[in-house]
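The next block holds one structure in the form of structure tokens; read it before the comments.
With one protein chain held back, the other chains of the complex are shown just where they sit.
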Amino acid sequence: MKKKLFSFLVLIGVLSMLAACGDKEVQPVAINEETDTCATCNMAVVDNQYATQVILENGKSLIFDDLGCMYAWMNENADQKISAEFVRDYDNKEWVSADDATYVYNQSVKTPMAYNVISFEQKADAEKFAADHAGSTLMTADELAKHSWTQNHEMMQNMGEGHSHSEDGTEESGHDMEQENTSH
Amino acid sequence: MSQLKYMLLILVLVLLLPGETDAATLQSKIERAVPGETIEISEGIYEENLVITKPITLKGQGKVLIRSCEEQPAITIKGEHVSLEQIQVEYCGEGKEATAISISGSKHQLTDFEIETKRYGIRLDGASEVNIQDGLITGQRKGNGIDLWESSHNTIQNMKITRMQDGIYLEQSHQNTLRQNHIQGSRYGMHLMFADDNVLEKNIAQYNMTGTMLMRVNRVQVVGNDFSYNRDNVNAQGLLIYFVENSRIAENSLTGNRVGIYMETSEDNLMTNNKVMDNFIGVQFTKANNNQLTRNTFVGNVNEAQAIESSNNEVSHNYWDASAKLDLKGKGESILPFVADPYFLTLTADVPEFQLFFQSPGVLLLQKMLKSPADQVLTDEAPLMETTMEVERTETSASALWAMSVGMIIVSTSLFIVGRKRV
């Protein structure tokens, strides 16, 4: 038993050293498509541009399949201490800190849970996207916090049917929320 | 003169040949067909992309294979009353939205067909009253088998779907009927999102990551389905219910899943007469309120039920095989309530790593010591004495077992005798 105790102590020592070395800045964790599910809606998270994550102060990371799911979680868990939020750049899928990103709300964008908000690292890219796609609303992180997060189908039900098909090729996510309604 | 003849011949050939090849394509036949006509396709492989916009019937004679690797669907169906029968499709388009068959319009019929696809199998977009049946769809887990988008009043039955992302996916599609489909080896068997008033009846979804996902749906009927052996993934379950209201989950069989029924943030649903058997966790509720769980049979589940942040659920008259039962009044009900302690779920909700202690003897002890407050436990006040349905057994042949038993006795006895001998 003494040996075991000893090895246990050694292990703790090694781990604490590792922790001390890696204690620089909060890094986003990679997504495992096989096992990661959205912390809000339980759907499997595809490693695509819609995935987001929250890193808590204790180091626990939570993965979301849609920006809306992340905000839904943050609203429900306001008491949790968050050390970082990451979103992805719509074009190159790089992780970006949620505060630095620029957002576009556009109903024609299909996101996994139909919240229809996408994120960009560069403001210019976001502006370009908004210019190319009618009906876009450009938002900063602060403005996003006040966003109402209506899901597309709720809009749909209020407006009745009326849509067309989208050629807006996006990654297969939980599913493509192909959605048009630029006629809004 | 002969030169002129020769040139004429060439001219005739040039004029005729395209016409002839054109006549050979299916598309040209389709174009020439009058509405209501039945085109019988003779056996063979056709490398084409078909577009059908008028009410005609395409019927294969023998093995008819349509093959396409184009971005556009192998078969596009529009308009009304188009029928496809006995046709095989091999589709290797790799675009993210690529699909073997694309359907819009209404009242189409697809029967007795086979699809092999790299992405999607069939996509319905704004289609209604389409009937898809007796078909086979296999894929590479990269697209959905049958994908309904804003398509209502459709019927999908008797389909065999394997290795797709979601076997059958419904979004913003209402009042559809999915019956007797068999889905396996896919991510989700059936996946409903924002889809109301659908009926899922007698389907079989086995060996998927999750049998069926109901997400943000209302008034769905899930009756007589078999969601079993969905357990390989660490997030697997037979039936996942998220943000669902006023739905009825009845007479389903949930066997050998990681979690039989997982319910979250759902209200006013009725779960009755389900057979929840041999799952690692029978039912799990999180933030599920005002639901009714009655007359279900829970047999052989390692952990029968756990619930957190759930209240006002009417849990009664279920059969729990592991609970102590005592019937004093002869009503077929036990006076001893069944209690499901949420301790382990609470523990693992904060630190999922502790899930390694699942059913560890020490945790069972801990759970007994730290009794959770009565308002947090899931309680069945009147559990049933008998199951609500027949529970069948499977057995290995007795002779093999006898051989094992006798073999063990003989081996150990002989060693025993050897051991007892004086050296």
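Every chain is named by a letter (A and B) in the order it is written, and numbering of its residues begins at 1.
To be clear about the criterion, contacts are C-beta pairs under 8 Å (C-beta built on N, C-alpha and C of every residue); 3 or more make two chains touch, one makes a residue touch a chain.
Everything below uses one rule, namely that contacts and distances are computed from a predicted model.
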Hidden subunit of the complex - UniProt protein name among "FAD dependent oxidoreductase", "Doubled CXXCH domain-containing protein", "ABC transporter permease" or "P-loop containing nucleoside triphosphate hydrolase": "ABC transporter permease"
Where the missing chain makes contact, among the chains that are shown: A, B
From B:26, B:299, B:315 or B:340, residue that would touch the chain that is not displayed: B:299
Of B:33, B:250, B:308 or B:347, the one touching the omitted chain in the full complex: B:347
Interface with the unshown chain - residue positions in chain A: 1-4, 7-8, 11-12, 15, 19, 32, 34-37, 56, 58-60
Residues of chain B (touch criterion as defined above) contacting the omitted chain: 231-236, 256, 258, 277-278, 280-281, 299-304, 321-322, 347-348, 351-366, 391-396, 398, 400-402, 404-409, 411-413, 415-416, 419-423
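Everything that follows uses one rule, which is that only the chains that are shown with their structure count from here on.
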Rounded Å distance between chain A and chain B, as computed from the means of their C-alpha atoms: 28
Of chain B, residues touching chain A in the complex: 95-97, 119, 125-126, 142-144, 147, 149-150, 165-166, 169, 171-172, 187, 191, 193-194, 209, 213, 215-216, 233-235, 240, 242-243, 262, 264
Complex contact set, residues of chain A against chain B: 34-35, 37, 41-44, 114, 151, 153, 156, 161, 163, 165, 169-172, 175-178
